[in-house]
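Each chain you see keeps its place in the complex, though not every chain is here.
We call the chains A and B, going by the order they appear; numbering starts again at 1 in every chain.
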Amino acid sequence: MNVRDDRVETTPHLMLYGSAVTSRLLMGTAGYPSPAILSTAVAAAGVEVITVSLRRETAGDHRGARFFDFLNGLGVRLLPNTAGCRTAREAITTAQMARELFATDWIKLEVIGNDDTLQPDVFGLVEAADVLCRDGFKVFPYTTEDLSVAERLQRAGCSVIMPWGAPIGTGRGLMHRRALESLRGYFPDVVLVVDAGLGAPSHACEAMEIGFDAVLLNTAIAQAGDPAAMAAAFGEAVRAGRRAFDAGLMPPRDMAVPSTPVAGTPFFELDPKP
Amino acid sequence: MSQTVIVNGRPIATTSINLAALLEDQGYGAARVATALNGVFVPAQQRATTAINAGDTVEIVSARQGG
């Protein structure tokens, strides 16, 4: 076969709203056993972008200040999120607070439609994306695999779109792989990131193999027995998947095909199969 | 004159008349926080000119871990 799929042009760097990033693994920072372990995991995976959130600060307890100090030590780029927002209005205000607090116009936009599935509310999402893009934000929307929604996000001004692999925290991998492949086909020029639902490095590898530009995950690393080792494993798997996409994967076949050539096989005349 | 406002979900009594004063008064001092009043973002440099009225809802947030 030895055919390369050139539909989607690949570049050595991942371009996120004009910023070049080498690592295609974006990592969440929540739920780690300790800041030290989080720090080791970030280093082990070679991650360059991490997500952070905003939460209510109690006067005098300095949690925010300590976390800022910690973040400074990591030396990576921050992607604040709007986790927990249930309406466009909440998400917009949260994004504006995040921009001031973290001094970045990047925002991972989450508008949650259902507390059980934590699925995106695509209506609130598009509404908020529209407002935020016009307000100068670089929006990273967390969305479903819905093509029509992605079109609206792109039209709103998003040049990065982040469909889920599976519901947040489930670790089920690419539940709707066909739909994700379809998204890739429709949006060759949008940066596509699988965000949420990945549970194993093989899932991240698969996302890259179908041509996604990056993956973003949290729970599968934070909740691993050894988070730093798991972060390294995800980092390797993402590189492997990207390399494989670039190298041109064989298509699956229905029929078996001998790998060892048949010609010259000894005993072909002897011993007819009983 | 003390009035009641909701700060981070809890009612408090305050005599502050603007957001900057409220932050100072509540002990946030120089903390690196962001603020919203009644669901609308208030940039740091506008806190001193943003009046507080009885029944207002104030959010004061800072950085945390997130996914």
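Everything that follows uses one rule, which is that contacts are C-beta pairs under 8 Å (C-beta built on N, C-alpha and C of every residue); 3 or more make two chains touch, one makes a residue touch a chain.
Quantities reported herein were computed from a predicted structural model and do not represent experimental measurements.
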| item | value |
| --- | --- |
| Overall composition (this structure file), stated as a label formula | A x4, B x4 |
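Just so it is clear, only the chains that are shown with their structure count from here on.
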| item | value |
| --- | --- |
| Centroid spacing, where centroids are CA-atom means, of chain A and chain B in whole angstrom | 35 |
| Residues of chain B touching chain A in the complex | 8-9, 26-29, 31-36, 39-41, 43-44, 59-67 |
| List of chain A residues in touch with chain B within their complex | 28-32, 38, 51-60, 62-65, 67-68, 71, 80-81, 83, 89-90, 93, 96-98, 100-102, 168, 196, 218-219 |
